[in-house]
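Contents: one structure, followed by commentary.
Missing here is one protein chain; the remaining ones are kept as they sit in the complex.
Should a chain be cited, it is by its letter among A, B and C, assigned in written order, with residues numbered from 1 in that chain.
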Amino acid sequence: MIRSVFSDKTILWAFVGFAILSLIGTLLPNWVLNNAMFGLARGLAVLGLLLMWRTGLISFGHALYFGLGAYAVAMLEKFTGTTDIFLRLLAALIVAGGVGFVIGLVLRHYRGIFFAMLSLAFSMVLYGVLVKTEALGSTDGFSVSQTTFLGWRPSSKYPLFLSIIAICLLATIGVQLYLRSALGHLTTSVRDNEIRVEYLGYSVARAVHVKYVISCALAGVAGALIAMALGQVDPDSMVNWTVSGELVFITIMSGPGSVVAPFIGAITFEFLRTFAFEWAPHAWQLIVGGTLLGIIFFLPEGLWSLIRRLWTKKERRRDRYTSSAGARSA
Amino acid sequence: MTDTPVLRVRDLHKSFAGIVAANNINVDVADGEVVGIIGANGAGKTVFVNMVTGYLKPTSGLIEFAGREITGIKPRNATGIGVCRSFQISQVFMTMTVLENLLVAVSLAGQDRRSLLLPLHSDERVKECERIMARYNLTEHREKAASTLSQGVRKLLDIAMAVVSKPKLLLLDEPTSGVSSDEKFGLMDLVVDALKEQGTAVLFVEHDMEIVRRYVDRVLAFYQGEIICDAPPDVTLRDPKVIEYVLGESHRPGVDRQAMEVGHA
Amino acid sequence: MRDNMFGNGLRVVALGAVAGVTALASPSPADTSFKVAVVSFLTGPAAGPFGVPGRNGAELVIDAINGGTMPAPYETAGFGGLQLEAIFADESGGNAKQVAEYRNLVEKQGVDAVLGYISSGSCMSVAPVAEELQTLTVMSVCGTPRLFEGSDWNYTFRTQAHAVGDSVAAALYIRDQLGDVSSYSGINQNYAWGQDSWKFFDIAMQKLSPESRASDNPQFPKLFAGQYGTEISTLLLEDSELVHSSFWDGDIEAFVLQASVRGFFDKKKFISVAGASAIDNLGKRFPTGTVIGTRGEFGIIVRNQEGELNEWFINAYRERYGVYPLESSYQYAQSVLALKAAMDKAAAESGEVPNTDRIIGAMTGLDFVSIAGDVSFALGNGHQAIHPVSYGVTAWDDGKDEPTVVDVRVYPANCILPPAGQLSEDWLEAGMPGSDC
Partner (left out) sequence: MQTALTILLDGLVYASYLFIVSVGLTIVFGVMKILNVAHGGFYAWGAYSAAYAIGLASELGFPDWFGFILIGLSSALVGVVLGLLIERAILRKLYEHEEVIIILATFGLFLILEDLILIVFGVNPYFAYQPMVFLGSVELGGIFRDVYSLTLVGLAALVALACWYALNRTKWGKILTTVIHDREISLAIGINVNAVFVWTFVASATLGALGGAYISPTVSVAPGIGIDVIVLSFAVVVIGGMGSIPGALIGALMVGVLRAVAVHKFPEFELFVIFAVMAAVLMVRPEGLFAPAKARRI
């Protein structure tokens, strides 16, 4: 079983990549570590959006689940004082997954622009409630205390960093296995031809629903991790529509090519934003927006296609050298 | 073989906003029988196919499959019990390869839902797909994306996907439309042989009378939503009414065809 | 295949290491300078009335102290012998972004201390991170008392007295100057500062003017909402005689403009706790006869007040920036002065270059002289400053052709703020025991 899992190149790659990241994490200065944590966590939400995108659906409301995950952490602490990472993640997973399930019952019948708009509406309902309710912190949100691990309170960020890496790795493997499975292939199938899927005997609504709930749960966990890494939740940077837009932006920037693309894209985005903000505080949105247009125009398959292009070029070059040794079919 | 017909249709009626698209339709189809459906554009052929496979709900009437009522059944449930169909415009997964198309079809046809979580490309499934590809002459197209296939090959793929679950009743909507004339007979030979082997009863909508004459046991002629003749081909094709309304040049305006056909929905 | 994979893997490591080293190699602070990030709103609706004047106030005083050109008692050059190197950062974008920015300032830019913050939201969210990163943080403007009530911060100080003082002084001024008002309502922003301001004002009014009746429908629009047509209608429909507001940024200006056209200020008495910046920005458009506060002895209220430091500040500020210093200019300057006083004291006590721990030791419980009054860190275990709060009424000075404030009353700190160790709300509910007015 394990062997068969690691026979998948993407999984092996992800494993190697995350392992290296966790090792060099000890060497990195804190601000790089922070940005990496934000990037990885956001990448988790983008991974969920990737699943939807492959199904042909773009949600402009995933900030709803991102925010629910983050606020689940904050509210859990506020009402029970719990700061344990497992309980925090569990809370986020249950809340985001649960709400995703219920809303999914409606959304699974929608496609295209209607899907995007209805998900936007649901997320803005939560935003509207949060900013106007004093008990929920209104526009201030809440501070989130440092995360504990079964009672242990580490003095550095590194254990949290490791946990985030572990979660991202698990999610990557899980989603990759899912995409390889017959059910997972229903993403492309549903996007290509819903009628055929129905006539093959499978409920399209159900296929969409399952993927939606998975992506909601991922976004919820992502929100929880950001809340823990940052130490703060607030509606404008967690639930507002701009956050949903940002997530979709990173999805497009990453490209649909691979389950590791979201992490590469999200980390790139995090550093792009940090540097743009530092170098040009009045023009960082311009830089981000310009990047978005550039990607749409010149790199429609996202950053991943760039990586793959470099990779295949090299492979081709090597093939040329080694082809004399034996017949290697295409 | 039992006495219960595989398909029994009684007094089927369908109207769209007052326009009658199907009226007083009564049909029995026996196991393994091959039945052709002919009629001018808008005569109600596709509406009939859509009703039997659950895409449209009849206004009134009864549809039975192997003795079990299936009126208004959902398409995916129809597939589940053994009523499958192909489409006038091929409904395949355009961005996927022929093999992937078939793999998805094979995996969804399996009874064990848990196996859906296993990798799509399992050896067992790939082997089955290879068998199907060999049967339908698709092997050479195995790794091509469906969008790059010719109409005829795509049609074959469409039909092959419809029969992977080994249905007892198969409805083919214009299997040769859009297929070049030199591909036509080869395609039909393949399909009809394969289906006869499985013992599947076939209903197919067809415009090409040569095809009809050559492959069917019986012909249903549709005109303005009604069956005006139900007999073996040499009887039907000589029926004066059929000659006037179906085979003649008169393509009378019927119900808005686009609104009812799956391919355009 | 395998070789290649690891080859690439190594390259990733190498790239990562390069990135790490470059980051670590950012210039380390020299021994003679002390790097401070000054955070205020540089963009958004709060930049003009608060952020930029605050930044300028800090910049002016920092430069003067570095150069030794301040009047007494801050005539010595430098901060405990160190030159203060300031970098200016933007406070806009919400609390979560502020926390991320704070981490960046400390961990990436390597600042030794952080100074500033206008919004209560920023202060509340930054304080725990300051603790985590063990970085001295001096807060300048934010007002919510929650900051030090319920939490003990070691690294965070606040040179601005909290909102209870503003609210009690407001209620006192109303009683003293306007007589009894029959009823009052409010329009406040829906976040910590606005909610607290209204709550404390309400309790203080009940205690000080018990016959006065509070509206059951005070308005809480979202921060930076910008359009208040409906809220103004609601307030106009009510029969309350007085309207309280703690609006402070561009919101107060928008509100005043929209309300004055509708005759709001002819029908209602209006008390603005923190809106004085709008007086200068709106000029004659700002209604005269409005009760106004500056949350201390700051800005327009002390514009004509004598005193070497104050006169120097006003003149130097006008010379450099071309306009009068606003309240936030005073508030930021006050934070810089607290840092100066504490660093000088730390240097004098230890005879060494001050470090974070020594500065914290020196600042805790410190009494120091601000631009236009005295300040002492008396609350929050010596981390929360108290100082007097003034209120007055807006008027037009025809002689100078500029706005002014008349009928100013100064309420001393121990009159309007709870004694150390007592929670604000309990103290207010108990009828403000020990208040010495």
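Convention: a residue touches a chain if its C-beta (ideal position, glycine included) is under 8 Å from a C-beta of that chain, and two chains touch if they have at least 3 such contacts.
Keep in mind it's a predicted model, so treat the numbers as computed, not measured.
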Displayed chains contacting the withheld chain: A, C
Absent-chain contact - pick from A:I113, A:A166 or A:L310: A:I113
Residue, one of A:V5, A:L272, A:L292 or A:I307, that touches the chain absent here: A:L292
Residue among A:S156, A:T242 or A:T312 touching the omitted chain: A:T242
Absent-chain contact - pick from A:Y127, A:F161 or A:F269: A:Y127
Residue numbers in subunit A that touch the chain omitted from display: 58, 60, 106, 109-114, 116-118, 120-122, 124-125, 127-129, 131-133, 194-195, 198, 204-205, 241-242, 245, 248-249, 252, 282-286, 288-293, 296-297, 300
Hidden partner interface residues of subunit C, rising order: 42-45, 47-49, 52, 217, 219-222, 224, 226-227, 229-231, 233-234, 236-237, 250-251, 253-254, 257-258, 261-264, 267, 281-282, 285
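The rule is short, and it goes like this: only the chains that are shown with their structure count from here on.
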Interchain centroid distance [CA atoms averaged], subunit A/subunit B, Å: 43
Euclidean distance of C-alpha centroids - subunit A vs subunit C, Å: 38
Whole-Å gap between the CA centroids of subunit B and subunit C: 76
Sites on subunit A touched by subunit C in the complex: 12-13, 16-17, 20-21, 23-24, 27-32, 34, 38, 131-132, 134, 138-141, 143, 145-146, 230-234, 236-238, 274, 277-278, 281-282, 314, 318
Parts of subunit A lying in touch with subunit B, wherever the complex brings them together: 177-178, 180-186, 188-189, 191-193, 195-203
Touch list for subunit B against partner subunit A, complex: 53, 74-77, 79-80, 84-85, 87, 91-96, 100, 103-105, 107-109, 115-121, 161-162, 165, 262, 265
